[in-house]
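As you look at this complex, bear in mind that one protein chain is not there, while each of the others sits in place.
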Amino acid sequence: MKKVKIATIGGGSSYTPELMEGFIKRYDELPIKEIWLVDVEEGKEKQEIVGAMAQRMWDASPYDVKIYTTLDREEALKNADFVTTQFRVGQLNARIKDERIPFSYGMLGQETNGAGGMFKAFRTVPVILSVVEDMKRLCPDAWLINFANPSGMVTEAVLRYGKWDKVIGLCNVPVMAKMGESKALGVPKEDLIYKFAGLNHFHWHKLADKNGQDITKKLIDTLYEEGSGLPKNIFDIPFYKEQLMQMNMIPCGYHRYYYREEEMLKHGLEEYENEGTRAQQVKQIEHELFELYKDPELDYKPKQLEERGGAYYSDAACETIASIYSNADTEIVVSTRNNGAVPDLPDDCAVEVTAYIGAQGARNVAFGPLPTAEKGWLQVMKAMELLTIEAAVTGDYGTALQAFTINPLIQSGDTAKRIMDELFIAHKNYLPQFAETIERLEKEKVTIKDPIANQLSKEG
Amino acid sequence: MKKVKIATIGGGSSYTPELMEGFIKRYDELPIKEIWLVDVEEGKEKQEIVGAMAQRMWDASPYDVKIYTTLDREEALKNADFVTTQFRVGQLNARIKDERIPFSYGMLGQETNGAGGMFKAFRTVPVILSVVEDMKRLCPDAWLINFANPSGMVTEAVLRYGKWDKVIGLCNVPVMAKMGESKALGVPKEDLIYKFAGLNHFHWHKLADKNGQDITKKLIDTLYEEGSGLPKNIFDIPFYKEQLMQMNMIPCGYHRYYYREEEMLKHGLEEYENEGTRAQQVKQIEHELFELYKDPELDYKPKQLEERGGAYYSDAACETIASIYSNADTEIVVSTRNNGAVPDLPDDCAVEVTAYIGAQGARNVAFGPLPTAEKGWLQVMKAMELLTIEAAVTGDYGTALQAFTINPLIQSGDTAKRIMDELFIAHKNYLPQFAETIERLEKEKVTIKDPIANQLSKEG
Amino acid sequence: MKKVKIATIGGGSSYTPELMEGFIKRYDELPIKEIWLVDVEEGKEKQEIVGAMAQRMWDASPYDVKIYTTLDREEALKNADFVTTQFRVGQLNARIKDERIPFSYGMLGQETNGAGGMFKAFRTVPVILSVVEDMKRLCPDAWLINFANPSGMVTEAVLRYGKWDKVIGLCNVPVMAKMGESKALGVPKEDLIYKFAGLNHFHWHKLADKNGQDITKKLIDTLYEEGSGLPKNIFDIPFYKEQLMQMNMIPCGYHRYYYREEEMLKHGLEEYENEGTRAQQVKQIEHELFELYKDPELDYKPKQLEERGGAYYSDAACETIASIYSNADTEIVVSTRNNGAVPDLPDDCAVEVTAYIGAQGARNVAFGPLPTAEKGWLQVMKAMELLTIEAAVTGDYGTALQAFTINPLIQSGDTAKRIMDELFIAHKNYLPQFAETIERLEKEKVTIKDPIANQLSKEG
Partner (left out) sequence: MKKVKIATIGGGSSYTPELMEGFIKRYDELPIKEIWLVDVEEGKEKQEIVGAMAQRMWDASPYDVKIYTTLDREEALKNADFVTTQFRVGQLNARIKDERIPFSYGMLGQETNGAGGMFKAFRTVPVILSVVEDMKRLCPDAWLINFANPSGMVTEAVLRYGKWDKVIGLCNVPVMAKMGESKALGVPKEDLIYKFAGLNHFHWHKLADKNGQDITKKLIDTLYEEGSGLPKNIFDIPFYKEQLMQMNMIPCGYHRYYYREEEMLKHGLEEYENEGTRAQQVKQIEHELFELYKDPELDYKPKQLEERGGAYYSDAACETIASIYSNADTEIVVSTRNNGAVPDLPDDCAVEVTAYIGAQGARNVAFGPLPTAEKGWLQVMKAMELLTIEAAVTGDYGTALQAFTINPLIQSGDTAKRIMDELFIAHKNYLPQFAETIERLEKEKVTIKDPIANQLSKEG
């Protein structure tokens, strides 16, 4: 059995210890030899801290695995078997700007599918495409396992513009939903049958008991008694029960942004005005995590990491990698090429669905057509995704404006356009494809209203 | 040549004189014998006024046409060749409520595709379906020419639930656009080639010169010099030029609600707080029109009718009827069964497209696939339409809530739900299918916040 | 754990011992309590023989299972958990007529998708639909596991006209292919990854090694050295290698009828003129099998059954039933509702694909779009299937003629029409829906040219 080389782009992420834990747990199915953490200059310090911590974790295990840290992506990718991507272009400061600039005008930034997520895509898509180009040269048989957000758009970009099929996008939302619902119903996870369909951070699921009886409505009833297994990073605002009963599906937690936009906005604005946006809170948590990681005695994943919000992301990635390696046909919810599984969307676009993961990657479970409302939502969100990615690739301002306008979380008009313009200015260093636009906006003296975002932008 | 019988449901409409003018103008191609105006009890007085006026118009013409007014729909439909529908369930007061209740919470009512338009559909769909049932018995060979709003949803309901194919929905927006653009370009209308595709009040078009050269971008340039041929009832807020250039199409005027939502809302709120909503303004105009119509000397369409906002609606209807009757293959933009003309939408749904109108109705011009953004918009709007019609037919509250939630003009959450609930209460008398919901809301003591809407609701 | 009741329609089939063997082998996962064999009057004697044999097999096992034989279908279906259908309307004699009448005019009868298979569908569809109606009353929670041929059309009819979702159609062809290819490649079946897509007796597959590398072309190379794992009942005529290389897929054995029509016809005609058609050979084998079954000492499946041609059919059925019962997610190739798995065909039609079978039935693996040629074949074959089923339900002669004309194995024209007419006469007793047509043909004195088929028809 060939020993495995893993390359992790964005190696300095605070999630790396969870990734290590996941690999250690699965060493028997996935015999790793070496793990290469690679990051950019500005993440070097964090990567050193987390790299040392990672090595300690392996040293405390029975397995002989070597951790390498490097700033040289080519060295890391060379002959890798699996490449995981968890990088964040512009670090957490970029996300702070993504969130604060819209909030400063009373609008949601929403770091996955909202204005913030779109700019995250603008920054991330060119980088992931350059990673793919490197992989074509350096490790053409490797799988790309992405959990950089917006994970669905990144997967779509890799498939559509990178022309790279061996990609799987991951997300912890379905994992969290299954855990929460199992607990809510008092039924072991293994005794529930799930079928997910949709897009990343925008999917629905149905479930059945072990006899195959659909119990989606029973779960809805239960959720209105007990709480909903919602990921920690979304404020707990319940869906309208009549709406869930009509769709006879369970939305993902992020659907609150679409089904309860008013309240989600209100909550976000309160945070913005008081304790700071989610990104600011995360920055504080991360700071504390890295303080912990520095402890030369710490050789296990600290409990505090779970508060970080993305728990189980890395675990899902490890599970996926192990399933590919050992051809295990494990059932996992992933972002992957549609191939008809969601017939309301084109065959060749990325979707997030229940799939069986084996040596050939994802074998998507065909979900069949969705009901009218969910079909409409999927189609408009996929249009938004495709326009965002197209703008990320072409740097065209009109396309970016079209993407903003069709985004259901953005109220079109001058304020939205102003927010977009400020975001271009704020992320100047990470958006070379939009250089012409940014130059124009600078000439027009567009400035950033939010003082914190403005300060961060000045710092680069 | 068989002489023609026309039945006009909603005969008391202020538009009737325009309809008469249109018929008189086209008598040679469309030899009418009798026109039956039919209305409900509460519209009786207006119908008498407008019926007398209509008869005077014909008497002043060289043609011998008899106008009948009746409250007996069966009598009017019996052996009719064409049935035109221009009724307004609940009269203008219903529209005032449609608009004021959302505005009272700072949200757009929008009487075609917004919250107001959805409740208009809830009121109108059951009535049009009962008209269709009558037609099946009384005039099974007749054509139904609809210009009751929301015209697209009404056409969809007739096709889908009425199972009636001989229906054409009309709208004046394309007519106005062509006139305005011809003027803006300084090119006679006959020298421009148009292709429209989309949904009612939600379509785009391309145009070419008489040599077949696409001049859409040239028109966009021109519109940014000269004004845009926008229908009078929409406040003049320009589209973003970059956005139009990206789509390389001309949106219809109503697209301002989607592309400049912020400004359209602001303008609407100003009207709401000052001169009153558009419906209130129309009510005043209508009052003045009927005062004019009472004049026993008036035997022609008064100029003031053009201010009413729906100019050319009736003329488009007359043109359509004459083209069907004489198999003229006239090019008109109509709402009709898709049949593939807009391949991004199902074949069997209603669309609004350029068509050649003849004895078999509409021969739609196949437009081909739309660009990404417009495709996404169409798909989400069609989902909204289908859910609205389904709720109108089933009376299901959850379905209505899904329709509200997916509507791009409505911010989801408690305020939207509250608006919906107040609208149910406000239109109680016209929504028997929602009786159970309304009873529940009354028990929950839901009251109408806007005083004018509240007063009108109490009056019935 | 609830004990299971199985009802087997067509209980007198010679396959029943294989079914018993399959159940005995899987008793631990599928704890059966009773098996009801039900057949029609003319199959009573065979059913008694095979029923006694089945009971002996269970008695020789460690398990306490009771076999019931009955002619009362309602009694058998009452509270059944699984219903298997393996009946043959008109017994083997009907198949002899299906094959001999076309051959007597130099044309292929082909008992699955050819003229013979179409008449088999005409006979079988009304019966399966009546079974479904009974199930709705008597065992509404049961699964229908069909292996009566034409298995794909039967599944389609159950879904489309029976409106019954809990149906799975089975076939042994994929099982045979996997076994043969594993042997040809010298690689254990467990180390090969398969993906099938298409229709029953008309599918293709791709395969990969355990590392996920596609080895379809390698297999093609190997097959041209070693023989192709073709089911025993098809004469061994090789595919053209260039054609397989172009499609980069492996066709199923029945594709020889389409890719090597000339040779398959020639071979069939030789059999027809010498040893008799396949049905006649099968009749002889069946006779011998039943002689064996009569032996009161025989309590295991005799080896001779494998020559019967349908080996592993029943085993696949047992595997499917056990997987549903124990929610095992076993990978099996089945006929099931498409749901997008084969995006070149409508979502709601029956397809044959790789699926994971569990308590909710089949979770189809989304195959994605097929190449041009295979897409075209699938679409025309599905049209043939739908027309055949429609004719089977409506009894319309024109629809039957359309189905015959579009069938790629039938050369249109007077001979084909004559064959169709003779088949109507030949199967008179089993085609009540075509009574009017048959009456007309009898008036026109249509007689059956083939003397054996003619004699069998006179016998009923």
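As written, the chains take the letters A, B and C, and residue 1 is the first residue of each chain.
Keep this in mind: a contact is a pair of C-beta atoms (placed from the backbone, for glycine too) under 8 Å apart; a residue touches a chain by one contact, two chains touch by 3 or more.
This is a predicted model, so every value here is computed, not measured.
In terms of the touch definition stated at the top, the absent chain reaches B, C within the entire complex. In the complete assembly, the contact with the undisplayed chain comes from C:Gln243, out of C:Gln91, C:Gln243, C:Gln281 or C:Thr330. In the complete assembly, the contact with the undisplayed chain comes from B:Glu331, out of B:Glu48, B:Glu307, B:Glu331 or B:Asp414.
Checked against the hidden chain, the listed residues B:Lys163, B:Lys210 or B:His287 yield one contact partner: B:Lys210. Taking the complete complex into account, residues 193, 195, 208-212, 324, 327, 329, 331, 337-343, 347, 354, 356, 358-361, 363-369 of subunit B touch the chain not shown.
Seen across the whole complex, the unshown chain contacts subunit C at 240, 242-243, 245-247, 258-264, 372-373, 375-377, 379-380, 382-384, 386-387, 390, 396-399, 401-403, 405-406, 408, 411-417.
Everything below uses one rule, namely that only the chains that are shown with their structure count from here on.
The minimum number of touch steps linking subunit B to subunit C comes to 2. Between the CA-based centres of subunit B and subunit C the separation comes to 55 Å, rounded to the whole angstrom. We define each chain's centre as the mean of its Cα atoms; on that basis subunit A and subunit C are separated by 46 Å. Not a single residue position of subunit C touches two or more of the other chains.
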